[in-house]
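Have a look at the structure below before the remarks.
Excluded from the complex is one protein chain; the other protein chains are retained at their positions.
For clarity, chains are labelled A and B in written order, and residue numbers in each chain start from 1.
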Amino acid sequence: MADVVASLRASAPLVHCLTNVVVSQFTANVLLAVGAAPAMVHSAEEAGALARVAGGVLVNLGTVTSVTAQAMRVAVKEAAGAGQPWVLDPVAVGTLPWRTGLAHELLESAPPTVIRGNASEILALDGGTGGRGVDSTDTPEAALTAATALARRYGCAVAVSGPEDVLTDGMRVVRLANGHPLLALVTGTGCSLGAVVAACTAVTGDTLLAAAAATGLLTVAAEEAAARSVGPGTFAVTLIDELDGLSPERLAVSLNLR
Amino acid sequence: MADVVASLRASAPLVHCLTNVVVSQFTANVLLAVGAAPAMVHSAEEAGALARVAGGVLVNLGTVTSVTAQAMRVAVKEAAGAGQPWVLDPVAVGTLPWRTGLAHELLESAPPTVIRGNASEILALDGGTGGRGVDSTDTPEAALTAATALARRYGCAVAVSGPEDVLTDGMRVVRLANGHPLLALVTGTGCSLGAVVAACTAVTGDTLLAAAAATGLLTVAAEEAAARSVGPGTFAVTLIDELDGLSPERLAVSLNLR
Partner (left out) sequence: MADVVASLRASAPLVHCLTNVVVSQFTANVLLAVGAAPAMVHSAEEAGALARVAGGVLVNLGTVTSVTAQAMRVAVKEAAGAGQPWVLDPVAVGTLPWRTGLAHELLESAPPTVIRGNASEILALDGGTGGRGVDSTDTPEAALTAATALARRYGCAVAVSGPEDVLTDGMRVVRLANGHPLLALVTGTGCSLGAVVAACTAVTGDTLLAAAAATGLLTVAAEEAAARSVGPGTFAVTLIDELDGLSPERLAVSLNLR
């Protein structure tokens, strides 16, 4: 995982984000802090051209509309055609039927490299009923069976975020117990994790390793940031500083693998 | 007002925001800091489903387009049908004719729970001529007659924001003199107040009390934040910390009711 982070900082992959308007700025700053180069293009006229040349593509359904859904369809198709990895963040799937249909349509059009969501979203994507808006009402461990089924169905890795993160590629399982409760009080921390996962898929072909390295990087940086923060305002700022400053060596010794 | 804030923190209501792209991130972080759960969905396909289950709905006209206007129409109709409160923030109404028409259309389709705006916007909504963009060129006190008329017409509360906040439900009037000039140097402080009002309408049926509690919470936190800030950059960050940390008891002793 430390090697993936070192590669990320060395190669500065271009990450094309089709993400929601709430977290766009924070996500771009997180990507810059970890050493990647963010690009955000939301139109069907342009999403394909960028997806073909990006090192990784993120599709986050947070504020999807019929206009941006069309850009997502194009980006996924072109990324897959060019052999580029793409990551799905199924925000609020299960709660909202329209985007649930869109998520399945995208998954069927081209298998994703990684799916990153909270437990309720992963359960819903596998046929469950969903949480409450963007909040999870289930634990990651409870979603492991669903995550494994999705991973095997699409040949991808699935990262279930929560107090303890659970990740699988359908064969192996990784559990990470880093992080801090303040992550839940800052909008976009989960969404930016999806973007960092996309960045990591650009530098390693091991999809589970990419997802785990991204998760470790964000959650270890969160621990360091929390120690220097007064509340969620300063935490969001300090987290960017820590993501920028965290060395692969320090990451390696701080990881809490279960 | 302190009791409303205590209820807010205890119940974490889901607040559906149809707000502008400039302030979405800040608004979400403000809602998280006060203890609410933000959700932002802008498509006509989904806005209704979320509005029916949300504790409160915010409609902010800041960057409305024909696409998001349709989502607003659906959200207001579904919120009203489900008996959920909705809050209108008539950004730049009066200055821009198209959205002025939309504001009136939404108000006629279902009476709002609270209208929150600056003095120029409230005057314009009652038939006046508007300010300059998002700036008010009038004082809240000058808008009290218009606010009272709107409150009686729609059976709602009206909160007029400014150096001294003036609020009315058409019968009672509340004046609050908390706050700080730095609030005017950070984008989204007024818009996020609208979101906190929506959160408070989810925990009390007294609409004037909801609007006053939200206003008191934001403006008292602003005073505390200003004391720890160098300029508007640090103030925006510190404000989130203070909103997270402000206890109902401390709010009660800091309120400056006139």
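Remarks
Everything below uses one rule, namely that contacts are C-beta pairs under 8 Å (C-beta built on N, C-alpha and C of every residue); 3 or more make two chains touch, one makes a residue touch a chain.
Quick caveat, the model's predicted, so the values are computed rather than measured.
Considering A:Leu8, A:Met40, A:Ala79 or A:Val166, the position touching the chain not shown turns out to be A:Met40 (whole complex). Residue in contact with the omitted chain (choice from A:Ser11, A:Gln25, A:Thr139 or A:Thr204): A:Gln25. Listed residues B:Ala12, B:Ala92 or B:Leu255: the one in touch with the omitted chain is B:Ala92. On the side of subunit B, the interface with the absent chain consists of residues 20-26, 62-67, 92, 95-99, 132-135, 184-188, 230-234, 236-237, using the contact rule stated above. The chain not shown here touches subunit A at positions 14, 21, 24-25, 28-29, 32-33, 37-43, 45-46, 49-50, 53, 67, 236-242, 244-245.
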